[in-house]
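Removed: one protein chain of the complex. Kept in place: all other protein chains.
First chain written, first letter: the chains are A, B and C, and each begins at residue 1.
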Amino acid sequence: MDDVTLNILERPELKNPVLIEGLPGIGLVGKLAADHLKDEIKATKFAEITSPYLPPQVNIKDDGTVVPVTMDFYWYKGKQDLIILLGDFQGVTPDSQYRLSEKILDLAKDMGVNRIYTLGGLGTGSITEEPRVFGAATSKGLVTELDGKKIIFKGGGAIFGASGLLLGLSMKKGLDAVCLMGETHGQIIDAKSAEAVLELLTDILGMKVDMGELEKKAKQTQEQINQMSKIITNYKQAAERQQEMLDENPFYIR
Amino acid sequence: MDDVTLNILERPELKNPVLIEGLPGIGLVGKLAADHLKDEIKATKFAEITSPYLPPQVNIKDDGTVVPVTMDFYWYKGKQDLIILLGDFQGVTPDSQYRLSEKILDLAKDMGVNRIYTLGGLGTGSITEEPRVFGAATSKGLVTELDGKKIIFKGGGAIFGASGLLLGLSMKKGLDAVCLMGETHGQIIDAKSAEAVLELLTDILGMKVDMGELEKKAKQTQEQINQMSKIITNYKQAAERQQEMLDENPFYIR
Amino acid sequence: MDDVTLNILERPELKNPVLIEGLPGIGLVGKLAADHLKDEIKATKFAEITSPYLPPQVNIKDDGTVVPVTMDFYWYKGKQDLIILLGDFQGVTPDSQYRLSEKILDLAKDMGVNRIYTLGGLGTGSITEEPRVFGAATSKGLVTELDGKKIIFKGGGAIFGASGLLLGLSMKKGLDAVCLMGETHGQIIDAKSAEAVLELLTDILGMKVDMGELEKKAKQTQEQINQMSKIITNYKQAAERQQEMLDENPFYIR
Partner (left out) sequence: MDDVTLNILERPELKNPVLIEGLPGIGLVGKLAADHLKDEIKATKFAEITSPYLPPQVNIKDDGTVVPVTMDFYWYKGKQDLIILLGDFQGVTPDSQYRLSEKILDLAKDMGVNRIYTLGGLGTGSITEEPRVFGAATSKGLVTELDGKKIIFKGGGAIFGASGLLLGLSMKKGLDAVCLMGETHGQIIDAKSAEAVLELLTDILGMKVDMGELEKKAKQTQEQINQMSKIITNYKQAAERQQEMLDENPFYIR
């Protein structure tokens, strides 16, 4: 079994596509923004990554069938062709983050991508009415190019996970990459911050996307999560007790 | 040393066998149900998996001899031929769950299996007199096929470990698989829930199994575990102290 | 870099040697017993294992030079030739326990070993004046053979780490192996229990070893550890603070 497997379902003909990454992170800002973009522009799934480095589970759909855990690639043809990377999880170990990001960039290069935007949140611990968007880029030229857009480049800090590694590994491969981070509290699913990030991204790409459904989507997610809280607490207690039950060792020797 | 080693002890001639998975999980529901089925139909062990991804220990039998940690496959020939997968443990790391499930499916395909039932518990945190059985399946066709049986397909949630991964990985290999999950509290070893799951499974398979010994078995297991509690507590304190004793570092430099 | 490297320093000519394992565990019973045996019979080091699965450190000797972390093999020629396995650590991950034990058995087979004794403690949480020795073996024949010796074979429980795995993996390779476990509190370094184990072992091997220095050695170790306690506490606080200091992330994005 390969460590990271890429399944290509179809090979769209894209012209200088831009890759947009929206995997889950702080405030689910990047995921919300990229999910919404995919829905609004009706992008089409064309490839997926499976890996033992993703959580060992399947999710149950409403019709009772299951879906494996994957990272999914969608294509869109327009004034600016796009590839959007979405998923419910990132790699479960530090080194798997590297291995998954390498595979993502392999596909990107193979599809002719030269520019990547990774989307994330920047946790501040406070709630802001008008969240700002911070940026980081793989070159000084990119920082200059984005001058004039509503983006703040300020130094310090670190970008963890795929949103960061895709930048770091792009530098080695000669790809341009920018991370857009929406200011967010960190403890809420933040539609406002996702909107700010998506507004900036679509401005950069020369696109226009309706944001009406974005807040609704975030609210639904938040409600779902609230309902789940009690069940998760139940489960956690069960799992702990379970662990004790399975510890069937009257004595332990080594 | 291979990561997952399959030892085939004998090669039974089976006709379209169905694979039943009963590894330990919440309430030990799946394990109890599958263990009981194996005992009642007197299934015969024919293969085992050993792996560094299983816990590094041996268990001591009543006669003073030891048994390595394995996952065991049993065969049964009847109106419906069966392969039953049993064991005391699942893989110890997330990725090992994938690697073990892959090996299980390799054997299943090799033995001509086309249909898999994985058995598990669904932790609710409350005790139910008549536990329901929930289901999830690899295709809409399977959901429809089981319509009319005492099984509830409702969306949401996730299935972790082998019971889930065997479904997810079956989809890639063109195998049909269904997970049957008995409603259970989560903090008790639940014979009632195991009985509900086994009643449903045998109904699906067109078999009949006596449930008399099932509750007795669960009670014995529970009693054993209660007795062990004190010893385990002792051990845990010893292990912690032990760790300190082994930390033979007057200073620590790096 | 190989995962487990065996360096053979010299190749002693041994006749049907017995392998004795004394790696650290509960009460340091097995380690104390095997260390003492090695000292008393003046066994000679002839091979060592190094591995990235051992802790990433070196220890400082009294003369200011360092020693890498190894597992060491000693030989002894006498009425019964012996190979003794000693070390300060076991493998740091569950799967590394398997890989290290495999390498140990490879050397054992290569040296003509047919019989293995693994030494350990059995934590009970109480102090006993005359600690009993419990046993577990790879075959019923071995249990019968040891009948009449001061050893108790009683079922139940598990043997973790090298003392257990060496038995489990021996079964696959056709080697005989017995684990001798001295009853011990678990929270003290137990010379009494080590003495009981060593008395039994030498009785089985038809040897005689003076136990005078064993208790002294255990006391010294205990005193050393007591002195270290304060320093270790200091270190732990420093390490925690250190971790915070290294967390040089004004914000964290993914």
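Throughout what follows, contacts are C-beta pairs under 8 Å (C-beta built on N, C-alpha and C of every residue); 3 or more make two chains touch, one makes a residue touch a chain.
Owing to the predicted nature of the structure, the values given are computational and were not obtained by experimental measurement.
S.K.: Going by the contact rule already stated, which one of B:S96, B:T124, B:S170 or B:Q187 would touch the omitted chain in the full complex?
M.R.: Per the contact definition at the top, the residue touching the missing chain is B:T124.
S.K.: Return the single residue from A:L37, A:A137, A:L175 or A:V197 that touches the missing chain.
M.R.: The one listed residue touching the chain not shown is A:A137.
S.K.: Applying the definition given at the start, please give the residues of chain A touching the unseen chain.
M.R.: 24-28, 88-89, 91, 94-99, 101-102, 123-125, 135-140, 142-143, 153-161, 164-165, 167-169, 171-172, 179, 185-187, 189, 224-225, 227-229, 231-232, 235, 239
S.K.: To test your reading of the contact rule: which positions on chain C touch the chain that is missing from view?
M.R.: 1, 50, 52-53, 55-69, 92-93, 96, 231, 233-235, 237-239, 241-242, 244-252
Assume only the chains that are shown with their structure count from here on.
S.K.: Report same or different for the chain B and chain C interface, where same means the shared residue numbers exceed half of all residue numbers found there.
M.R.: Both copies, chain B as well as chain C, present different residues to each other, with under half of the numbers appearing on both sides.
S.K.: How many angstrom lie between the CA centroids of chain A and chain C, rounded to a whole number?
M.R.: Each chain reduced to its C-alpha mean, chain A and chain C end up 47 Å apart.
S.K.: So how far apart, in whole Å, are chain B and chain C when each is placed at the average of its C-alpha atoms?
M.R.: Chain B and chain C have C-alpha centres separated by 33 Å.
S.K.: If I count partner chains per residue in chain C, which residues reach a count of at least 2?
M.R.: Those would be 25-26, 123-124, 156-161, 164, 179.
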